[in-house]
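Contents: one structure, followed by commentary.
A single protein chain has been omitted; all remaining protein chains appear in their positions.
For clarity, chains are labelled A, B and C in written order, and residue numbers in each chain start from 1.
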Amino acid sequence: MISFQSDYICGAHPEILKRFAETNMECLPGYGSDVYCERAAEKIKKAIGKDVQVEFLVGGTQTNAVVISTMLADHEGVVAAKSGHISVHEAGAIEYNGHEVLTIGQKNGKINAEELDKYIADFYADESYEHMTFPGMVYISHPTEYGTLYTKAELMKISEVCRKYDIPLYMDGARLGYGLMSQDTDVSLQDIADLCDVFYIGGTKVGALCGEAVVFTRGNKPKHFLTSVKKRGALLAKGRVLGIQFDTLFTDDLYFKISRHAIDMAEKLKSIIRAHGIEFYIDSPTNQQFIVLENRMMERLAGEVAFNVWERIDDKHSVIRLATSWSTTEEDLRALDEILQ
Amino acid sequence: MISFQSDYICGAHPEILKRFAETNMECLPGYGSDVYCERAAEKIKKAIGKDVQVEFLVGGTQTNAVVISTMLADHEGVVAAKSGHISVHEAGAIEYNGHEVLTIGQKNGKINAEELDKYIADFYADESYEHMTFPGMVYISHPTEYGTLYTKAELMKISEVCRKYDIPLYMDGARLGYGLMSQDTDVSLQDIADLCDVFYIGGTKVGALCGEAVVFTRGNKPKHFLTSVKKRGALLAKGRVLGIQFDTLFTDDLYFKISRHAIDMAEKLKSIIRAHGIEFYIDSPTNQQFIVLENRMMERLAGEVAFNVWERIDDKHSVIRLATSWSTTEEDLRALDEILQ
Amino acid sequence: MISFQSDYICGAHPEILKRFAETNMECLPGYGSDVYCERAAEKIKKAIGKDVQVEFLVGGTQTNAVVISTMLADHEGVVAAKSGHISVHEAGAIEYNGHEVLTIGQKNGKINAEELDKYIADFYADESYEHMTFPGMVYISHPTEYGTLYTKAELMKISEVCRKYDIPLYMDGARLGYGLMSQDTDVSLQDIADLCDVFYIGGTKVGALCGEAVVFTRGNKPKHFLTSVKKRGALLAKGRVLGIQFDTLFTDDLYFKISRHAIDMAEKLKSIIRAHGIEFYIDSPTNQQFIVLENRMMERLAGEVAFNVWERIDDKHSVIRLATSWSTTEEDLRALDEILQ
Partner (left out) sequence: MISFQSDYICGAHPEILKRFAETNMECLPGYGSDVYCERAAEKIKKAIGKDVQVEFLVGGTQTNAVVISTMLADHEGVVAAKSGHISVHEAGAIEYNGHEVLTIGQKNGKINAEELDKYIADFYADESYEHMTFPGMVYISHPTEYGTLYTKAELMKISEVCRKYDIPLYMDGARLGYGLMSQDTDVSLQDIADLCDVFYIGGTKVGALCGEAVVFTRGNKPKHFLTSVKKRGALLAKGRVLGIQFDTLFTDDLYFKISRHAIDMAEKLKSIIRAHGIEFYIDSPTNQQFIVLENRMMERLAGEVAFNVWERIDDKHSVIRLATSWSTTEEDLRALDEILQ
C-alpha cells in the first residue's frame, strides 16, 4: 500500500541517519550546549543572512506552546485564524499554558491584515477592553493548514499591523520548506526573518526524525529561555539529536533540496489528479493537496492508498488530503495514477 | 445624574445591611462553616424543592472559573456561545485555569440545541478528535448577556443533548432573579435544577454586596471542593458575609421580590423608550434593555444619564444598554422620560 | 461561649457598617473605579507618606497569589519560610498559578538575611542552576504566622539581600495593624514602604468584612494589573465594598486604634496566662498567643472557649492559639480568667 497520508510517515532523510552514525560515539555536553547545535544555529543564521537567535525544540505543538506562552504578557492572548493549528488541533495546549487564543476569520487558512487591524482597533475601542484578553501576538502558519501561502505583500501588511500595535508576529513554519520551495511564492526566508518577530523552521515534517528550529529575529528571545523550556518539560537531554539534524539539513542546502523534491512530486500529483478529472477543494501550491471525492470512490481508494479524510462536504462527498514529502517517489505517483484509472 | 449603567451600581438591599448589623458581634467560625451559610443553603434547597448541594463564592468570573475548572476533566473544554461571558468578558479566566472555551454560534445570546448536537457529533466524527479539546461541559447564561431567556422547551432540548453525550450543563445565573421574574418566561427555579447539572444564583447583580450561590443538582459537587476553592484564592475567611446575604435574600422571598421590582421597572422603561420612538436593538424580557441611538443623541444623553455603550453599529449609530435593578426607582424613570423629551 | 479562635470571628468594625449604610444608595461605577477606592488609596498614601500605588483585593490567599504570580518572571519562584502562609496553608495557590515556593529555614516564623543570602548565592554557584527555579522574590509575613515581628535591623538586612540580587521583597501583612501597634516593635509603616517593594495591609483580620490593600512602593505595579486580577477571578464588581472599608479604616486612624486595642487585650491576656502559670510556646508581641497545655486541660477548656489547636507536642501536650482582635472585650478576658481558675 502506498501512502500520501502525511509528510511524517517515513523516518528521517538518510543523510541524517548517516550523520547520527558518524557522530554517535562523540562525547558531548547535554541540553543544547553541544557543537552541533552551535553549528546548526550558525548555518541557519547564514541561510537567513541576519544575526538571529536560534533555539531547537522537539515538536510543533510544543514549540507553539513554548514560544507563545513565554512571549505573551500575563494579560495577553494570541490572535489566530479559526483554522489555525493552535486553534483546533493542539488539544488546548495554549490554553493549558494560561493564554487565550483569540480567533478571527480566515480564507483558505489565511488571515487578512485589514480584518486583523479592525479586530485590534475594535478591541481598544471597546469600553470594557480591560475585562478582555488583550491581543498580544499574531500567529500565522505558512504554509497554512490548507497548504496555501501568504504573498509577500500580504505578509508585509500583516507585519505592519503588528508594528502599529507593537505586538510580535509569529509564524508557525511546521512545513516552511515546502512553502519556500513552492513555484508560486515570492516569499523568501530572508523576507520571513524581516517581517516576523519569531518563527520556526519545521524539521519533523521536512525530513527530520523530530525537531523544530525557533528563530527570534530581533534579539527578542525571552530571558532564561532554557529554564522556561525545562519548566515546560521540553528540554531534550541529548540536545545533539536536534543539533545534528538541523546541522545536516542546513548543510549543502539539504533542507531546500528535499523540500523542492516534495514540491516537484506535488506538481506531478496535481497533474495526475487533474488528468483524472478529480476536483480540487482548494488551490494549494505546496505539498498538501485537498481533493473532493465521492464517498464510494474514497472508500475504494482507502483500500490501496493511505490518506487523511479532511472533511465531509455532504452525504455523498468528502475532502481528502494527499501529502507529498521528501520521501515521495515517482513510483508512488505511478501507482496512484494506476489506482485512479 | 441618574444611572442605568448596570445592576450593580448601588450597595446592597437595605435588609442585608440590617442583618449585617444585627449579627455583627456574633462569634462565628470561618470559611463557610457558620450557621448563616448553613441556613442560606437550607433555604435555597427549600426554594428549589430538591436536596441539592449549595456553595457560596464571591463573584461571577470567579464562580465560572472555579466551577468549570473543577468539573472538567483534563482533556476537556467547555462549549459556550461566542457571546458568552466566559468567551469574551472574563479576561481569559477559563483559559488561565487550563481549559479551552469551545465557542459555537448564538442568536440573541442563546445557543441552539441542534447546533450544539451537531458540534459534538462532528467532534467525535473527526478522524483526529483525540488531538482536539473534548467538549466536556455546556455553558449557558440565563438571562443571556443580551437579556434574553431560554424557553423551557429550549432548555429541555439542550439538557437532552448534554444527557446524550453525558456531559454536564452549567447555567451562569449572574442575573437569574431577573430571568425567573420576567413576565415572559415559562422557566422556574425547579426547572433549572431539573435540567442543569450545576448553576449559580447570582447575588452581586441582584441586591447583594457580593456573592453567588452555586448549586450542584446531582450530588455532583467535586470532592474536596473547599480545597480547590482555596487553591484558586476564592475562599472567603469571613464566609458569614456570603451566608448572611443569601440567608436574607432567601427569607420571605426577598430575592424574588426585588427581582420582580427590577422587571416592573424594566417594563416601564420599555414603555418610555417606545413612547419616544426609540428603536430596540433586541427584544429583552429582563432587566437589561438594548436600544439604538444616533451618536449625537447618545452623546447628549451621556451628560445626564449613566449607561453602557454596547456596540457601534455604524458611523452614526450605537447600541447602548440601560439596566434596571432592585434599586431603580420611579423617579429614575420619570427623570429619564424627561431627558428623552 | 467566649471565643479567642481567630481575629476574624466577628463581622466588621461598626464604623464600617455605618459607612456602608450611609453610602448605600449612591450610584457608583464598578471594579474599583469609584470615589471611595480613590479616597482610600489617597489616605493610605498619606499614612505611608510616599506616592505609592494602592490596589484592593478581597482576601489574603488571593492577594498572595495575584501579587506573586504577576510579579514573578516565568522562570522564577518565590523564596519563603517553611512556615510561611504560602508554603503551608494556601492549598498550593502559588503553585496553581505556575510558580514554585522555594522554602528556607525559619526561627519563630522569621527568615534570616544571612541564610537567605547564602541560599541565593548557592543557587547561582550551582553548575546546573538553569535547570532550577530562580529565586525571583522574597516573601515574609509580618507579623509572622507565630505572631512574631521582624526588627527594623532584620528587615533592613533582608531588604539589602533583595537589592543585592535585584529581586523584590514582598511582605504579607494580613495582620499588619497588630504588628505596627505592638509595644515591642521599632518598625513603622514608613519603614515597611521603604524596605519592601510590595506589601499588603490586611483588612479581613483587622476589622473589615473582607479586603486587603496591596501597596506597590516603587511604581512597580504590573502593567494592566486590573486585567490580570480579572483573569484570576479576583476582581470585585462592587469595588466600593473594598473602597468604603479602607476609606473608613484609614479615617481618623481607625485601623491603628483598633489594632492597638487588640494589642492591649493581648497584653492583658498574657498577664492572665502568666498568672495561671501556663507556659508560652513562643514569645509573641502581637495579637496571637501560643500556649502549651496538657491535653486534659485543653479538652476541658474546649467546652467553654473557642481556640485553635496549633500543634501536638507529645502524647500529653498540645499548643493552642488564642487570638485577640478589635472585637475582644474586657469581659472576654475576665471570663477566660475565671475558666482558667
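Of note:
In the analysis below, a residue touches a chain if its C-beta (ideal position, glycine included) is under 8 Å from a C-beta of that chain, and two chains touch if they have at least 3 such contacts.
Here the structure is a predicted model, which means the values were calculated and not measured.
Shown as candidates are A:Glu55, A:Glu76, A:Glu90 or A:Glu145; the residue that touches the absent chain is A:Glu90. Among the residues C:Ala47, C:Met132 or C:Met156, only C:Met132 touches the chain that is left out of the figure. In the complete complex, the hidden chain is touched by one of A:Ile44, A:Val58, A:Ile273 or A:Leu333, namely A:Val58. Looking at chain C, the residues touching the absent chain are 75, 77, 88-92, 94-96, 98-101, 103, 125, 127-128, 130-133, 308-309, 312. Although one chain is not displayed, chain A still touches it through residues 1-3, 5-6, 8-12, 14, 17, 20-21, 23-30, 58-66, 90-93, 96, 204-205, 209-210, 227-228, 230-238, 240-241, 306, 327. Summarising the interface, chain B meets the missing chain with residues 31, 69-70, 73-75, 98, 130-134, 222-224, 226-228, 230-231, 235.
The definition used in the following text is that only the chains that are shown with their structure count from here on.
Farthest chain from chain B (centres taken as the mean of C-alpha atoms): A. Fitting chain B to chain C on Cα positions gives a rotation angle of 180°, stated in steps of 5. Averaging Cα coordinates per chain places chain B and chain C 33 Å apart. Distance between chain centres (mean CA atoms), chain A to chain B: 41 Å. Contact with two or more other chains is made by residues 90-92, 96 of chain B.
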